[in-house]
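For this depiction, one protein chain was excluded, whereas all remaining protein chains were kept in their positions.
Labels run A, B and C following the written order; every chain starts at residue 1.
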Amino acid sequence: MATLGPNQGDAVRIGVYICHCGINIAGKVDVADVTQFAASLPGVVVARDYKFMCSDPGQELIQQDIREHGLNRIVVASCSPLMHEATFRRAAAEGGINPFFFQMANIREHVSWVTADKAAATEKSRALVAAAVSRVGGHEALERQRVAVKPDVLVVGGGIAGIHAALTLADSGKTVYLVEREPTIGGHMAKFDKTFPTLDCAACILTPKMSLVRQHPNITLWTYAEVADVSGYVGNFSVTVRRKPRYVIEDRCVGCNACVEACVFKEGKFADEFNYGLAKRKPVYMPFPQATPSVVLIDPATCLHFKTGKCKQACKAACERDAIDFDQRDELVEIEVGAIVVATGFQPFDAERVPEYGYGQYPGVYTSLEVERLVNASGPTGGEITLRDGRVPKAVGIIHCVGSRDHATNKYCSRVCCMYSLKLAHLVKERTGAEIYNFYIDMRTPGKGYEEFYDKLLEEGVHFIRGRAAEVTDWTMTPDEEGKLVIRAEDTLIGAVRRIPVDMVVLSVGLEAQADAGEVRRLFNISCSHEGWFLERHPKLAPVSTFTDGVFLAGACQGPKDIPDTVAQAGAAAAEAMALIDKGYVELEPNTAFIDEERCSGCKTCIAMCPYSAISFIADARVARVNEALCKGCGTCVAACPSAAAQQHLFTDDQIFDEIAGVLSYV
Amino acid sequence: MTYLYYPGCSLKGTGRGYEESLLAVFDALQLPWAEVKDWNCCGATAYMAVDEVKAFTLAARNLAIAREQGGETAQVIAPCSACYLVLCKAQHVIHDAPEIGARITDALGAAQLTYGPRVQVRHPLDVLINDVGTERLAAAATAPLRGRRVACYYGCQMVRPYATFDDQYAPTSMDRVLRAMGAETVDWPLKTRCCGGTLTGTIEDVGLRLNYILLREAKKRGADAIATACPLCQFNLECYQDKISAVYGASRLPVLYFSQFMGMALGLSEARLGIQRNFVPLAAAV
Amino acid sequence: MSDGQMPRKITYEADLDPHFAEEIAASARGEQLFQCIQCGTCGGACPVSPYMDLTPRRIIAMTRAGYKAEVLKSHTIWLCASCYACTVACPKAVRITDVMYALKQRAIRDGVYPKRFPVPVLAREFFQGVLTTGRNNELPLLIKMYLKTNIFKMLGQAVMGLRLFLTGRIGLKQERIAARRGEKGDLRTIMAAVDRGAPAKGGPSQ
Partner (left out) sequence: MSDGTFQPRIVAFFCNWCTYTAADLAGISRMSYAANVRVVRLMCSGRLDPQFVVAALRQGADGVLIGGCHPGDCHYQVGNHKALRRFTLLKRLLGQLGIEDERVRLEWIAASEGDKVQRVINEMVAQVRALGPLGLTAIPRPHGEAAAVPPCCAE
């Protein structure tokens, strides 16, 4: 056992509390043994075990012991400090001692939940408790620094999640910057025809919200823009937004489409992104009729002016308000915000990655999103469901789980495909009277009114084949298969392999993280799961927070979810951001670095280490000094200091050496 | 570098035409080769049904000999799909299941052989596409196969599940090789659908039907011949055509090894390519 | 499995073999058997499934549940042509072809395959032939198989056999490897060593 660290003032009197966490810890760790062991450690005055230390009586126990036994240091061995460190620091403070005279030992996540053997778990718990006891003696009293919070909020992504979060925040009086990468807000929802399970029209419920965003005095909307850089920390973020040139002056354009009419291309010639290439557009175009803002843009990749420099610029001539500007460049805008809501959404799975289903090979194979556009009255066919050759399908196969629940693509369930497949089955049957065959693995309809929707489809005579389709092919076995696409699958409820000829195949593609999720997450300093979904701070208790304070998540960027869940989560993220801003300040963890000027040799090694330029050299004194307001508390400078002059509060060399000694003191 | 040619049993028997034509093509393209010395049967599918470890041991004996003959990174050419698969599979199992791997390497050691984990097992199409390249092939085609419409049939075990040189669902290597030789190849969806393997010999009605479907579809897509890369596929598709015709109606279509087509394009004689051994003459599409 | 006149369809737990699934999973080098979600992709992808009495999916389910007798006497495992279509298509990475091999090995070991069914006979004869000579000799193999299963069927193959002989595609000469007993690379030495290295339990009886 190492000697206790040096302390200022009174002798160290430590209280150690071993939590059972019900059976979560006590089921694996002999808590009585660990408690007894703790009692034997130097400086320990009281050692107890208790069923739930985080409960009110548990915290009360600590406070009572502080009063009765004059404790001045507290160690709690329970769950992860990331879970309850704040709880117990508060308990210590309420008990009358400095909250940083506290140390936690993680014997749940790091011991009881990961160790098979009881004796080994108990021994490891002893070591971690010994380390905490060894370290806490050297803790110093610290004060938290308060920093004012900037009152504005940035919302990234203008799909339904970003729209709802922005409106909620703006309605509460916050100034909101809404940044959207595409030329219009609306996201995927704007492309849908109807929404399950109520079958209300997506446009009818979405477009009013889109207009509200445009009109709201508290919202600054930047479409065709991306966040280029983020710096700062909770309450004080500096953000750079890059507005891409749309070659149209946004304030002047009234969306009259005169330029589109006038374009030298008489007909649309290029794949229309909004309709997944099922329609054509011109180089100057309005993304879709209800685009918000109602402003056209010019695509330089297809515009004759940009490609050849030899266009008569009919669009420019046609604009009465002189809004066309071929010389537009990227524009960088700097803003300061207190909180950020990330709502960057998902991307649909690329169906060509499952070659068995023939997407891109057979014209009769469509993705579900393409069919959304075909069903849509404002879509490329005016809502007529016709195949690429003009025929109306008589039989349609809908293949579920394309790019979901598959080790070769995505292992997870995309959550929405069963329901949207049912919706499309209903819509296609309603419009065409076709026979519809759903090929599913498991029908997943957990949601309000969802199972009832499934019941309705069963009544409508839609066929359900429980079996994952093995292939879509065009080779035939029987005369009725001629000219058709054949779906081969085992009907598992019957136990027979079936070949079902259809005219149209709909691939219910799953949801994937955006291709650039990795870059976006670095920008905001947040984490990703293996699949690229942004990681929430806690899967149950902090579902919209991230590991970076002040950055919140909304919608499908966190994982596949449907519209009701997305909107609920967007509201939650807005509320979290509001809570932060309305509080008006943040208390920073006092783990900043500092320089012992007596020891500093003025070598400036630390200065180069700091990524935040928080350390400067004081020429007169020939020492380095840390600006604590800028320091984020990584401790990189401390590790680099050759004379041990640089130190970090809460992580001083001595505290860490004590912890190492403690962890190894027990064999 | 010399390619080590692993014939396997079929290329010395029913698949003699494959051996003759492939080696003639290798010679014509000046690809040096030597036969694996005292090779043994790969183990094939039937062996795995009896004792898997012994099947992999059989395969590993060949790889050990190849290592001795051609060094640690010797390149073994396995033209027969079953041999190719079994040799690849043995390598995977020995690598992935260390306890089985140890048993096998110990057993080889008992007969003074050392397993070669880095020996590369390659299909001749892999060599032709990646080592030679279609440009060189096209340049060598002195008698290009103008006007010939070939359905390339890859079968199952060449592309599944271990091959990395081609796509598992829509392979193209044989098509690319034959197109370089001047032939036209037809696009058809049954390129990798199984011919039934030994089922023609054991459960004949099932085997015949599988091959009937393949022949019918190839013809329907306008092919005037099928090219294969496996002695068993060739045997099933060709030698059973009389029986298939008896059950399902006339189904005659010439079935050649891709190497026989190549040899023709390279100007080699039919006799050198073993074409006279085929049951269905090249001009016999019905 | 029958109570008097009507066949009993209910299965009692006592009818099942609780260890069967684990034995098969172990023999197929992995426990992916338990990952199966019964989606049926295997049967849909299988070119031979139209002729199977039980689809591959049912084989997996029944193996998992311990229906040893029913699984081992199923035609399915002998119809499997090892084309690996199911294995590459399986969304849960179950190596179905290897499961079929494990079941074939078990059926041969337990001697419960369908009577006079030629596949297991072919497999065994092939095995013995290769063990003796190191090479597969197609003609003797086929003759033996027909002798042991259906001798009349051999007459149906006579025409083809003759043509193969005339085109030089089948020979009478016995192919064999050169390494003799005790020499370097001798197959019998190797196989005996494999047997010695085998775990105490399992491994086929010959």
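One rule holds in what follows: contacts are C-beta pairs under 8 Å (C-beta built on N, C-alpha and C of every residue); 3 or more make two chains touch, one makes a residue touch a chain.
Everything numeric here is computed off the predicted structure, so don't read it as measured data.
When the full complex is examined, the chain removed from view is found to touch A. Checked against the full complex, the one of A:41, A:75, A:121 or A:176 touching the unshown chain is A:121. Checked against the hidden chain, the listed residues A:310, A:448 or A:530 yield one contact partner: A:530.
Across A:402, A:502, A:609 or A:626, the residue that sits in touch with the chain not pictured is A:609. Residues of chain A that touch the chain left out of view are 2-3, 5-6, 80-83, 106, 108-111, 113-117, 119-121, 123-124, 127-128, 131, 522, 525, 527-530, 535, 539, 547-548, 591, 605, 609, 611, 632-636, 638-642, 644, 648, 651, 653-654, 656-657, 659-661, 663-664, 667.
The rule we apply is simple: only the chains that are shown with their structure count from here on.
If you compare A-B with B-C, the chain pair joined by more contacting C-beta pairs is B-C.
Taking each chain's centre as the average of its CA atoms, chain A and chain B sit 50 Å apart. Chain B and chain C have centres, each the mean of its CA atoms, that are 23 Å apart. For chain A, residues touching at least two other chains, in rising order: 356. Contact residues on chain B toward chain C in their complex (touch as defined above): 9-10, 12-17, 38-41, 43-54, 57-58, 61, 64-65, 85, 93, 96-97, 100, 102-104, 106-113, 155-157, 160-161, 168, 192-194, 196-199, 201-204, 206, 210, 239-240, 242, 276-279. Taken in their complex, chain A has these residues touching chain B: 355-356, 473-475, 477. Chain A meets chain C in the complex at residues 356, 401, 405-408, 441-442, 466-471, 488-492, 495-497.
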